[in-house]
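Excluded from the complex is one protein chain; the other protein chains are retained at their positions.
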Amino acid sequence: MSVQTDKVQWSARVRESAEKNLPPSQLLPDEQPVYVHSWIYVFGALSIAAFGVVLASGLWLSLEGPTWWHTSSVGLFVNSLHLWSAELFFFFMVIHLWGKFWMAAWRGNRSMTWVTGSVAFLASIGTAFTGYLSQQNFASQWIASQGKDGLNAAGVGAFFNVLNFGQMLMWHIVLFPLVVGALIVMHVLLVRKHGVVPPYPAEGQDEFDTGPEAVVDVQRRTGGEGGAS
Amino acid sequence: MGATGLTGRLAAMVNLDHPAHYIHAGWFQISTANLVVILLMIVVFVLALFVPFPGRRFQ
Partner (left out) sequence: MSTAAARFAKARKRDHRHLEAWTGGYRPYDLVKELVVAVAVVVVLTAILAALFSSPDDQPVTLARWARADAKDFTTAALSELNGSSDTAQYGPPYNSTPGAAQKIGPLSLQTLAGVRIPIDAAHDLVLQPLQSVAGDNPDLQTALSQYRSASPSQQNAWTDAYGKALSSATVSGGQLQVPPGDYGPVAVIMASELALARSGGLDGALLATKQFYQTDYTKPILFISDGSYFGNLASSHNLLGEQWGMMNETGNWPGQPWLWLYTFWYQIPPFASSGNADALIWGIMALLSVILVLVPFIPGVRSIPKWIPIYKLVWRDYYRGLASR
């Protein structure tokens, strides 16, 4: 096959773009910059882990259908796994958000990492909301009757009917998880692509610049080329 | 009816199925359960910042 044909082919182009942006050693590195040295950095992984347990417990609930947990003790336990893993998901995700805000982690062309993360947070709230609506108990009736007022006032309720159990259940188990999952994947790939944000310059070092593009790298300025320490 | 309701349903070790306790201050009110969760988040965040991380320090 000639080089010319390879360059025109979509498959080749997609592969080359993926390799260029995320070579395997960058997609799954076995090292991190020396400044990645704090417990605050584990909360992203904890959030993803919690999301995984939410999905797994949700899959287990799907095996038996939406009414199972009202009549089975095992079902009630699995429902509890789903509820508490969701609570842990929000717990860890919000601490992760706090950490990333105070580190100004959007610096150095990392704005989209912040954007995908915050949209995933908002989408998670929607996922939890439709989950509460799918419980088929007093709480879901009440949440539906209250939630409809806010949504109707915004014109959204005419299309997204919180009183329609079938619709809300499908949003909860199909549409929202796909959106949140896709956002998480994009978010993590962006972190791998741009690397973990470097620290603010130390005092006495380069002049601080808050623009999202211009994060000055201290090591580079002091002439070091560096390698693993 | 909650976790300890029907026969054969697994009872929780700590029964939370009773009216909640609330803390009031003027127009502000919060359940103790929610307050515990929020305080726990702040504590964990602060701990994450202060507790030393294992491994070699940057030389």
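Going in written order, the chains are labelled A and B, and every chain counts its residues from 1.
The rule is short, and it goes like this: a contact is a pair of C-beta atoms (placed from the backbone, for glycine too) under 8 Å apart; a residue touches a chain by one contact, two chains touch by 3 or more.
Because the structure is a prediction, the values reported are computed rather than measured.
Partner chains of the missing chain, restricted to those shown and counted over the full complex, are A, B.
Contact residues of subunit A toward the unshown chain are 25-26, 28-38, 40, 42, 45-46, 48-50, 52-53, 57, 69-70, 76-77, 79-81, 83-85, 87-88, 90, 94, 99, 101-104, 106-111, 114-115, 118-119, 121-122, 125, 128, 132, 135-142, 144-146, 149-159, 161, 163-167, 169, 194-195, 197-200, 202, 208, 210, 212-220, 224-229. Contact residues of subunit B toward the unshown chain are 1-3, 5, 10-14, 16-22, 27-34, 36-38, 49-50, 53, 55-59.
Just so we're on the same page, only the chains that are shown with their structure count from here on.
One finds 23 Å separating the Cα centroids of subunit A and subunit B. Subunit A contributes residues 34-35, 37-40, 42-43, 71-74, 76-77, 80, 87, 91, 94-95, 98-99, 229 to its touches with subunit B in the complex. Taken together, the subunit B residues at the contact with subunit A in this complex read 3, 6, 8-10, 12, 37, 40-41, 44-45, 47-49, 51, 53, 55, 57-59.
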